[in-house]
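Only one protein chain is missing from this complex, and each of the others stays in its spot.
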Amino acid sequence: MAIALGELAVRFGCELNGDPDAQVDSVATLQNATARAVTFLANPRYRRHLAQTRAGAVILEARFAADCPVAALIAADPYITYARVASLLFPEPQFPAGIDRGAQIDGSASIASSASIGANVVIEAGVRIGERTRIGPGCVIMQGSTLDADTRLVANVTLCHDVHIGARVLVHPGVVIGADGFGLAPERGRWIKVPQVGCVRIGNDVEIGANTTVDRGAIDDTIIEDGVKLDNQIQIGHNVRVGAHTAIAGCTGVSGSTSIGRNCMIGGLVGIAGHLEICDGVIITGRTLVSRSITRPGMYSGGLPADEVRRWRRNAARFRHLDELARRVEQLGGGKLGNSKQEDEDD
Amino acid sequence: MAIALGELAVRFGCELNGDPDAQVDSVATLQNATARAVTFLANPRYRRHLAQTRAGAVILEARFAADCPVAALIAADPYITYARVASLLFPEPQFPAGIDRGAQIDGSASIASSASIGANVVIEAGVRIGERTRIGPGCVIMQGSTLDADTRLVANVTLCHDVHIGARVLVHPGVVIGADGFGLAPERGRWIKVPQVGCVRIGNDVEIGANTTVDRGAIDDTIIEDGVKLDNQIQIGHNVRVGAHTAIAGCTGVSGSTSIGRNCMIGGLVGIAGHLEICDGVIITGRTLVSRSITRPGMYSGGLPADEVRRWRRNAARFRHLDELARRVEQLGGGKLGNSKQEDEDD
Partner (left out) sequence: MAIALGELAVRFGCELNGDPDAQVDSVATLQNATARAVTFLANPRYRRHLAQTRAGAVILEARFAADCPVAALIAADPYITYARVASLLFPEPQFPAGIDRGAQIDGSASIASSASIGANVVIEAGVRIGERTRIGPGCVIMQGSTLDADTRLVANVTLCHDVHIGARVLVHPGVVIGADGFGLAPERGRWIKVPQVGCVRIGNDVEIGANTTVDRGAIDDTIIEDGVKLDNQIQIGHNVRVGAHTAIAGCTGVSGSTSIGRNCMIGGLVGIAGHLEICDGVIITGRTLVSRSITRPGMYSGGLPADEVRRWRRNAARFRHLDELARRVEQLGGGKLGNSKQEDEDD
């Protein structure tokens, strides 16, 4: 679809430097944009590309407008405005209401008449599917699970029994929700399985990335609150709670019974131990190990960055003797380490 | 189903403090239990909830019985007893024998008459399915694979060719068993694929979590012994052996040709390098990197815990110069580090 710059300016509250009748129909990066494409400048590291851009228009902050060689849509938050423009130019796909002839639906399931059920979908007893919800090809929805309106399972998603999903949720392929948590009791060198009888409850406006897994609760439910965004290949253990509007990047694992607050941002490949409490407003950088509860908002880190291998190995070898090194320094002078005023202020 | 406390006490060898005719029909946590629910106290951190519980009965150790405000089922190991009670109240689902009309079964496959084959299952040539084994919807079982009795593939599981699975195995959705291992030979800047001609052999009473992958052997087989429990999103490389009754938590990766002993417990997000031997009885905490063989039972760690970001960065910056720091200390007095008596005793 094509739209005039003037209409974009009006719709999204931007000031326009340029021809309001010029049309755009696509999006692109600053470097690759052509005359029918809108682009944006949000990350300052890409500012160097502004002078050469051949875009139809650039969405940017007022402070950069003078440097823009083409039409400019001036916005307080260019990335948000870009997201809105792109959503207008590339609307979500619409799916025809009805049930594909290759889907297998249990007679006791309740499917809204405007819902769209794709090929090779399997829907078991007692499932309820809301209005305009799309179940893509190859999905399996086991008994008693429910999905509210305007939700989409893209393809090959598995919902185990008694999984409850809100409205406007987007679930990418390969996701498994409601598999048994890892509940084992040790007895004389063997493991006894602890039945996982809780459910999974997922709020509204949640997005779940490809091949992510969310286990069902052991007793109480596993809960993903409204507006949570989970990237790909995340593992959410049983009885975890993820607070509203928290975003978690790919490959992160959250162990059982941990509660994460609202509006947190958690990086990729982070490991969070079980039975912890992470308060609201916590930012955790990538590859961090969280082994204790976090009670103060703020940013936390734990990953040592890569180094050239010879130096890394020398330093890592010394790490094996760090305690001895510290004791030696204490003996050489100045007394105990770890008690200085500055350190205390940080705690 | 409902059951009397007296019957639970007799079945599971508990002493009962309370009315033997009181009925329970569910399980719950100490905090949320109501009068028809059984709960338990195993993790001491939840002891503070005991006094307020409104459960029908609490399974606990004798030492806590006096503090229990409701009926108590006294057990030597409350978590094991809870697991048994929950299994009684929530029995595994039963599946009707037979083959769903939407399944596609090769004529040369052998399916036990009591087996249950779900919708959209694909079973290729030469596959054998044992008695009462359940193949859930969307599973693909490629040629020559075999499953013994009472095993369950929940849904959307893929078994590649010549994968052999024992009895009473539970495989959660999205699992892939028998994909090619990562076998590559470098030649003049390109990779030549090394055919992966081994199989996968999985013992009895194994559980495999959602989206976990177990690669086939390069030449010999990849082996998962009896009673092994694998959590979600674990990667098991080619020719790995996991010893009986070992449990591995989510997101852990085991590289090729490594052998893990029996009765090990391995945390989440652990990385184990290839061609190692881990002896029996090893415990590895979460997020540890194992790059050498482990020959002594015991607990091993390797994850630095998260810290407030400013302090983390100051310390991480110093880590880059740790070897220089240690050499400086050696110069300042006391000679070489890393040779003290205490360190030697630890080795």
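Think of it as A and B in the order they're written, each chain with its own count starting at 1.
Note that a residue touches a chain if its C-beta (ideal position, glycine included) is under 8 Å from a C-beta of that chain, and two chains touch if they have at least 3 such contacts.
For clarity, every value in this text was computed on a predicted model and none was experimentally measured.
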item	value
Candidates A:56, A:130, A:178 or A:209 - the one touching the absent chain	A:209
Residue of B:251, B:265 or B:337 in touch with the missing chain, whole complex considered	B:251
Contact residue for the chain not shown (choose from B:31, B:87, B:235 or B:259)	B:235
Hidden partner chain, residues of chain A it touches	27-29, 32, 39, 43, 45, 77, 79-80, 82-84, 86-87, 90, 100, 102, 118-120, 136-138, 154-156, 170, 172-174, 207, 209-211, 227, 229, 231-233, 245, 247, 249-251, 263, 268-269, 286-287, 303-313, 316, 319-323, 325-326, 329, 332-334, 337-338, 340, 342-343
Chain B residues that touch the omitted chain in the full complex	104, 120, 122, 138, 140, 142, 156, 158, 160, 174, 176, 179-180, 182-185, 187, 189-195, 197, 211, 213, 215, 219-220, 233, 235, 237, 251, 253, 255, 269, 271, 273, 275, 284-285, 288-292, 294, 298-302, 304-305, 307, 311, 314-315, 317-322, 324-325, 328-329, 331-332, 343, 346
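The rule is simple: only the chains that are shown with their structure count from here on.
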item	value
Centre-to-centre distance between chain B and chain A (centres being mean Cα positions), rounded to whole Å	25
